[in-house]
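Scroll down for the structure; my scribbles are underneath it.
For this view, one protein chain was removed and the others were kept in their places.
To keep things simple, chains are lettered A and B as they appear, and every chain counts its residues starting from 1.
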Amino acid sequence: MPTVYITAPPESAESIAERLVEDRLAACVNRLSTSSTYRWDGEVQREDEAVLLAKTTDEAYDALVDRVREIHPYDVPCIERFDESHVLESFAGWRAENVA
Amino acid sequence: MPTVYITAPPESAESIAERLVEDRLAACVNRLSTSSTYRWDGEVQREDEAVLLAKTTDEAYDALVDRVREIHPYDVPCIERFDESHVLESFAGWRAENVA
Partner (left out) sequence: MPTVYITAPPESAESIAERLVEDRLAACVNRLSTSSTYRWDGEVQREDEAVLLAKTTDEAYDALVDRVREIHPYDVPCIERFDESHVLESFAGWRAENVA
């Protein structure tokens, strides 16, 4: 099952998380505070952001990515898929039930 | 080697982390604060939790999952396995030495 790693500005992160759960594109989203260091226009920058870890299913992954692109304030958002090699069966069942 | 992703209530997270290390089921556990958005009984909910990232071995993985299920306050805890594709050799050796 996929966990989707998304970064977002602190002020948008909660509404992205809520939208993904409301729209049944993720069963659960964990939001963590982060400080991001990156290169932009050739300069090293630092910015407070949030990391979202969205728990979804194979079937819903593409629709989740499309929704994030639609509502995310960045033109080039960080959206990455990591696949679990094992998930506790009852939790996997709960996830599948709560994703459309 | 597996990293196990577990979420827990803030008040239980530290004792779960300590127990896994005491019982030599993990060499190290990183605990991070998170805000979780999820669907429960059809409603979108939000709760403060902790994410635990437990560094263990192939051999100890099943026993770690059993222990978490035994001591975790939730009936359906989030327990997920992610496998590293490479680990610094000296760190992998330290991990293996500190897991039973």
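Note that a contact is a pair of C-beta atoms (placed from the backbone, for glycine too) under 8 Å apart; a residue touches a chain by one contact, two chains touch by 3 or more.
If you're wondering where the values come from, they're calculated on a predicted model, not measured in any experiment.
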What is the set of chain B residues that contact the non-displayed chain in the whole complex? 1, 3, 14, 17-18, 20-22, 24, 27-33, 53, 55, 82, 84-88, 90-91, 94, 98
Just the residue numbers, please: which parts of chain A touch the chain that's not shown? 2, 5, 7, 32-39, 44, 46, 49, 51, 61, 65, 69, 75-83
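One rule holds for everything that comes next: only the chains that are shown with their structure count from here on.
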On C-alpha atoms only, rotate chain A onto chain B and read off the angle in steps of 5 degrees. 120
Let me have the rounded angstrom distance from the C-alpha centre of chain A over to the C-alpha centre of chain B, please. 20
